[in-house]
Structure formats: C-alpha cells, structure tokens
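One structure follows; several queries about it will come next.
Below is a slice of the complex: some chains, not all, each in place.
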Amino acid sequence: MKVRVVTPIVTEGITEAADFQPSARPDVLVSHTQIETGPASIESEFDEAYAIPDTIIKIVQAEREGVDAVVIDCMGDPAMNAGREATSMLVLGPAQTGMHLAALLAQSFSIVTVLDAVVPLLENLAKEYGLESKLRSVRSVDIPVLELEDHERLMRALADESVKAIEEDGAHAILFGCTGMRGCAEGLRVALARRGYPGIPVIDPVIAAFKIAEALVDLELTPSKRTYPTPREKEIVGYSIDVARIPG
Amino acid sequence: MKVRVVTPIVTEGITEAADFQPSARPDVLVSHTQIETGPASIESEFDEAYAIPDTIIKIVQAEREGVDAVVIDCMGDPAMNAGREATSMLVLGPAQTGMHLAALLAQSFSIVTVLDAVVPLLENLAKEYGLESKLRSVRSVDIPVLELEDHERLMRALADESVKAIEEDGAHAILFGCTGMRGCAEGLRVALARRGYPGIPVIDPVIAAFKIAEALVDLELTPSKRTYPTPREKEIVGYSIDVARIPG
C-alpha cells in the first residue's frame, strides 16, 4: 500500500516522509511531496486559496503514480474536496478525519489552533462536516505556524488552552488545529493528566488521518462520486493541469 | 459610488458592465473585470479552486483603484472570504446575499442550479451562512454553464424544477443557483404565476447582490475584520500578489 502525504505550503523541512514512517504499518510505503507554488504557511483563507491549485496537481499526480491514498498536511483541508473530484482515490484531510475521531471518542471536543485568524475557517469546516454540535470551541495558542518550533512555548500554551477548553467550554477531547503541532499529542496528554485531567484523548490530526487512510484503503472505501463527481472537461488557463486527462 | 463586478471565469462575453447599468442607481459607476487565469466556467470545486487566485487579485486591485464594493459574479462565492480578508472594502457574493434575501422574503426557498455536480457545494455554503434551515432543496436544470444561452430550454427547465421545488419540497421562493441565469427572474415569475403559483419571489442573485452592495456602501457597512482579519505578511510563490502591500 502506498500513502502519499502532501504538504500544501512551499516552506521545506517541516514535514517529510520520515515523520510518518514510525506510525506506518510495515506493508505501507510512505512518500511525501509539497507544493512548489503557493504560500510559505497557511493562516487565512487568503493563504489557503494560493495553496490549493498546486495541491490539487500533487494529488492528481499521486493517483497517476499509483498511490492508494493521499493525506493532506494542513488543518484547513485545502484541496480535499477538489482532489476527491479530480481522482477516484482516497483523499483525507486532517480536519475532517480528526473531528470525526474526536466525536467518536468523546461527548464533545475543542480544537486548539495557532491563531484566532483561522477560527472562523475551522468553525465552518465543522459545519460542513456536520459536527458543529460536538465542537465546543476553537481556541488558539497565538503562535504563527512558522514559530511552532519553539517547543516549550508551544507545549505550555497547548496545555493552558486545553485546560480552559475542558473547564470553561466543556471539552472532553482535544484536537490540534494545525498539523504543525504534529508530535505533541503524547506530551499534552501527560501534561493534562498532571494538571488533573487524566483520560483526555488528544488527537494529532495528520497522524490520525494517515492511520485512518491505511484502514480505509484496506476496506477499499473511497469518497462518494455522487458527492465528488469528476469535473467536466474544460480549459484551465494558466495552470499546468489538464482536465481532459482526468478519467471521468 | 463605484461598484465593480468581477467575473471569475476566463470566458469572455458572458458578463459586462452594461448588464448591470440598467439596475444601477444614477450615482453609481459600474465597472467590470474578469480573471485572466482560471477555468472557462465553474461547475465543481475543482474549477473553483483555479478561479480563486486571480479573483482575489482582481478584488485587491479594485480596492487599490478606489472601488467601493466588489460583487463576485459566481454562485460559488469564489474568493469572497479571502477577498474580505485581503481588503477593507465591501465584497459580496451572490450566493450569500441571495440566500439571505430569499430567507428575508419567504418562510423557505429552493435553489435551482445548473448541474447536480454543484449541489453539495451550494448546500455547504448554506450551512456556512447559517441558512440551512430555510433551504428546502437544491435542484438542477441539468444544463452546463456555457449552454445556458439556449434561452427557451433554460426557461422551460427553470419553470419545471421550480414547480417541483414548490410542490414537492415546500419552497416559497426560488433562488437561481448560477449567475449565468441572470435576466431570467421576471420571466420565471410570470411562468410560475401562469402555472398557478403567483406571488413567488424569484431572486436573480448577482443583480440582487449588486443592489445590496449599493445600499451597504451607503450604510458604510463592511465585513467584520474579526471574521476576516488581514492576512499576515508572507511569501506567496508563483503568484503576482504581494501580501506585504495589503494594509494590515
């Protein structure tokens, strides 16, 4: 089985295939690619708009290369719907997958994300995915994506906001609101237990989406073509994507 | 007052400023522009993804040129949220404006659009805009955007689907689901009255958005900067938009 992680920002060195290898099953080959045109990071619908065109191209290429599933490496789920239209393959976004897992494991959940600027975007995704009644709040650590590498600052802020989500908003699980927080789940779970909140699931959405991808490929389940029909053939000026070559 | 209509497809000759002039107030100067890179028409999230980047640029340019409001000429409201982030100006989409007007005038409404392929997209917008409880159905005439010029076929299909929306789905108003249906509202209203359904509001969304834009500019109301904060300055590779020049 081949799973491709697509990072929809141009900044290199944040994500690579090796980050997923420890989580992958022995029979799963992980590959990674990232976009060449688009933003340095995604912190608004504006940024996301410039990430999507090349992300779609990377998803279409993945299918042509025989990949079984693509996992998008951003909590805005950029290009997920369009990528599902343009392929017949499994395409998963961490926001959609992570919200469903949070709702599967807890009565309610909160998202802790990077900046207040993306709160409406995440709230709207919850509505689109039908999970707004389980989402208690979207809180932010107030740290831009490209400064998340200050691990100590991040962990302290994640714990502070998670405790508020639990105490003030009634969250029973925590979902990271940025895939740049990858790898912090176990640390946050321990931190929450120390602060008096044991047994709170903490979901690292891009890793979770990767593992769910493995399971769904085994199940031979792909997105509904009634929801995501193949785009009609037409001219797209200025982009190197050829709709005519997408199998209908 | 200056209002700019931005058409987010590359196909020329479908929309021009003159189409809005008859509806415009004497004190309003209408201008029109359309994107140079992107799809020939928008009939999927895939198409829309390639329309958005240049549409944002056109919106930002409009603000720099002193325009008071932009109306986006597509029922997917492409670039509306990002355009609101990137400017301090009024930016209206026909889907959002049209749905609110339909709900203002009737207990319930249905959308009649071009193809089944865009039904999920329009349903998701209704959820994002908070109006899903007023939307009874999204029906389609099964005519691609670029074939809408067959006026007779279009009018017959619009009336057929609108009657089904009223009788089977309980709609009390009809909203066009494609701005390419511009100019058909009065005809459909008359056709519905003839078939026994007088007094049904029929909303031509891009014209309606244009008129609401005039009113909101007078009211000096612009989108909330708390919902649509100015994007943080960053590199966007491959696009001729300069985030640094967007005033924060």
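Letters A and B name the chains as they come in the text, with residue numbers starting at 1 for each one.
Just so it is clear, a contact is a pair of C-beta atoms (placed from the backbone, for glycine too) under 8 Å apart; a residue touches a chain by one contact, two chains touch by 3 or more.
Everything numeric here is computed off the predicted structure, so don't read it as measured data.
Each protein chain is a copy of one sequence, and the assembly as a whole in this entry counts 6 such copies (shown in place: 2).
In the analysis below, only the chains that are shown with their structure count from here on.
Rounded to a multiple of 5, the C-alpha superposition of chain A onto chain B involves a rotation of 180 degrees. Rounded to a whole number, the gap between the C-alpha centres of chain A and chain B is 29 angstrom. Contact residues on chain B toward chain A in their complex (touch as defined above): 10, 36-41, 43-50, 52-54, 56, 79, 81-82, 85-86, 116-117, 120-121, 124, 127-128, 144, 227-229, 231-232, 234-239, 241, 243.
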